[in-house]
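Here the complex is missing one protein chain, while the rest keep their positions.
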């Protein structure tokens, strides 16, 4: 259907013939040259030369090493911001006479030149893909170079507009999907690694398993985010049960529960352009339409930083003195050892998930933050639910069920957003109270407990 | 593939249940109510309630009469611009210390609230479609109410980002296309009306005819713009020859010319988000790839306002005294009469197309402006090329061939953009000189001749 | 996806170069030449030459007039039957020693050479399509030339194998279907003519209307048979109510009835390869899966030859003396006139449909034969249900509802097949008894009444 990519290429090719690169002094450094090309792109008038210039910039950037990337972003920061001189009289006029008309003049004059530059680059193929990669590089560099933040702001502004959720497409991915897509699913799965194609097949081919992903029309085979689901007859308490290659199939006709057991972002360059909350809700509606008998929607989620959080407090918790060995010696395999730890660890986990806060006052656990903020309820804490090395290391093998109840999602979400208590089941509430006692905290000060 | 529309609907439906409309006072006017809903949308936190509020706004707007629309746009103008109070300190800070950092703060604070509003509305289905219709209404109202221009600026800003040419899809439309698309082609054809489905079939089904359109992924069956093409063995001089139902088919294997005989914008709400120039160039590349033997790309184009331009000058052109009767009595059918008029009229048309300017100094004829600005060359003026009532009325039956030569498009475009002379063939140049003489103009002052 | 057609063409093209047509004497008649080509095809060894020979035969046949077609079929009859000489020893052997082994030898040796010929022709593109057209010609000629029947038997044998219902594809046709398909729907509708594209759209675009068709994978855009359906809230009694352009839409969510109001065979060349019964049953299952609330499946069907049947009996039915004028003067528009005729005509129609038999002892009415044989029940006779000229002419404006009850289809079908009474409602049974009285028939001899 789409001939776009090829044709853009052909037009750019034609433009390249007329693209006089001799003017881009060979003496200058690669970064100086790409900056000169960016200036030319911003001032170009013809379609063909603009496409060719854009392609040239994208191709040169792709060959950059980390140092050149940094230099390039620094140039974008310094030389492609708003045009200050042109803005000054408008700002004076607004200060003299504040009002919407003058404000809008300000808005237009203050747009960083980077935004126009990125819009133009997006027209050359494969512009969107390259810009996402470019921002992924930038985000990596930002950690050491926070001053580049304004450049990222322009990326984020445009990406939020282009990846407006109204433009996304939900697709079910099964064994008839193109290998080019499936290969990326294997690569991008971030929660429970997919070992190989057989493992992948076990997750998408059986009738009681589902995988849904968001796509953007411009990025045909590139999932943006995906979620994996098991259809079951009860709320599952361990990931081993879900991933067991020898498990028994569930009868889809009678399954009443959808377990969301993995959700993976695929594009680091789209961080902060959030799709996850929306994906879960759309998939819930999709499943309800197809399988009316499925009435319970729950997750099986990790507690990625519980061990870290608990680590600093272990000195004050003598009853957990043997905990460090739990993983090392695979002691959790010993049922009596495991049983001894269960009550205290689940109590502390309940406390951690429902009451511990980070410096901004949000739940300390990032996964809890996501699901609770999204309107889910913290339903159950599962002991020895992920006994793989990672699971043991991150949370002593515990996992959590969050439940999405259609009639309370919106209310929970509003309560969360307004800073009120998070939604938890009665059992978890009891466990959290026990956890507070272990930590010797009164209800009054427990919110002060810093997070990760 | 895409389950999006349905699912958005279902989520919105769920939200509606919780959408407490009682707070939107029933006493208030419909416009006051929709304004209250817009405020609520801007402050909403949950997905479902935002989608439901957005749907409610779109649905209510769809029921508005012209007066309510005007009142709504006026409210958008007055109440949803930039937040002036918040902006003032930032403007003062920038004036005190001008620099990119302060400028960017200005940029963010000065964004009209309308932009966020439109982005949120776009998430409800069918948001994009409704927003385009909304802007079409606005453009109509703008003629009488130019003060609404700032509202339009926000639409245009977002549409240019969303309809970035990198996101468009080129499709060939033939007799196997969905009826839902074809029906719109019939409706949108603006140059040479398509009488009925048989007429349409004659334009897309024969192997020597083509129709290409741009689509946006979100608007599945809605063409944005399309172009109709005849493959021929020479540069065709009359539209009758192209549209004749009894014409002989061309042998595509030997055809060397692609005649672009009609190009139609489909979405009034996307005016100013130009695709036309890009469409022609992409189609040229597409045809070159499929049919290497086609080497000439020419248009058969109207002169939509030549009669109007000439009308005011007729008093000074006694040799054209019989011109008024040409159409009335179908005198053009008389070969000797027709022959008598030809030299003078083509000379004047050549002058009009290549030298007449509007108040902004651009070519007076809008079609000439488009093609010449796009890099084409004005090749030939054809007498009695469109003898339908409209053709006679608009330009005494004349039409023009513009030619796209791949090796000069970019150069012509740059010359045009820098205000230099337009590209014309030697023959047209001679005719234009003759036209100048008829008008008794020296080469020096001919540019002063005002356009329509 | 399918490159087949093109490639077959290219291979055939190559073969044509080597196809020495000079050997096909130019002196011979066109029919003698095509017969020579058929012989060559049957003895050809190479792929390319076989494809080229097949294409040549198909192309030549396409240019034949009716006389040449007849001569060609006569040649097929005379010269391409079983090879009698080779068969004779085998037949003798079987008579001498009857048994399955010898019987199978007989079977192989007795295959008419036509079958191999048709199989080979099917390999050239567009073989299947051309063979169907060829048989349509043959069926037309058969009326005057019944001796050609053996040729038809070979077509039918192969078509029944190729169009095995396991190979057919059911598709819903709506307004997003390709125009190439829709155009054929307009052309093939045989019961209630589709006036134009607007009329078509009214039948497929509204949510309460459906059209389903069977397709064969080799004939992409060619429907084989299709059925039109209205979703309603009651069993509809008149076609005017269904086709009224100004009718109100039904709410699909609450509709409980599917009215099958038109079923059209598309391919005269596939007569006797029946799909109709299967189509109805598949569509019933399809609707049940999509719309569980739809529980009644009924037709609104014509009585195509009731007037003809009744005509010969009018002399004995003085109470119907004014009937002839009913149509002529549109007297049926007069309510009191119409009311006067209703009881007798419906009684006679009930008798005609449920008891009149043709010479083979089957129901005299072909539509009744189809639906009753298919397991439906004759539910209701509707007076003034089709007041168009055709409806009045065929059946004085009456139409019938047959009902498909899932729990009795199979039983009705078996009863019908074994020659027992047809399934009728109590009301129709009473009306049929009244009709018998009017005709002065005892229950004993009513089956003797000949059909059309």
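Letters A, B and C mark the chains in the order given here, with residues in each chain numbered from 1 onward.
To be clear about the criterion, a residue touches a chain if its C-beta (ideal position, glycine included) is under 8 Å from a C-beta of that chain, and two chains touch if they have at least 3 such contacts.
Keep in mind that this is a model prediction, so the values were computed, not measured.
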Exercise for the section: Kindly name the visible chains that come into contact with the excluded chain. Expected result: A, C
Exercise for the section: Among C:125, C:138 or C:423, single out the residue that touches the unshown chain. Expected result: C:125
Problem - Of C:34, C:70, C:132 or C:158, the one touching the omitted chain in the full complex - result: C:158
Practice task
Can you list, in ascending order, the subunit C residues touching the missing chain?
Solution key: 1-4, 6-8, 10-11, 14-15, 18, 45-49, 77-78, 81-82, 84, 87-88, 91-92, 94-95, 98-101, 103-104, 106-107, 110-112, 119, 122-125, 127-128, 150, 153, 158, 160-162, 164-171, 217-218, 277-278, 281-282, 285-286, 288-289, 375, 406, 409-410, 413-414, 417
Exercise for the section: Determine and list the subunit A residues touching the chain excluded from the picture. Expected result: 175-180, 182-183, 196-197, 201, 221
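In this section, only the chains that are shown with their structure count from here on.
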Practice task
Could you split the other chains into touching-connected groups, assuming subunit B is not there?
Solution key: A | C
Exercise for the section: Return the chain label for which the distance between chain Cα mean and whole-protein Cα mean is smallest. Expected result: B
Problem - Gap in Å, rounded to a whole number, between the CA centres of subunit C and subunit A - result: 58
Practice task
List the centre-to-centre spacing of subunit B and subunit C in whole Å, with centres computed as mean CA coordinates.
Solution key: 50
Problem - subunit A-subunit B separation of Cα centroids, rounded to whole Å - result: 39
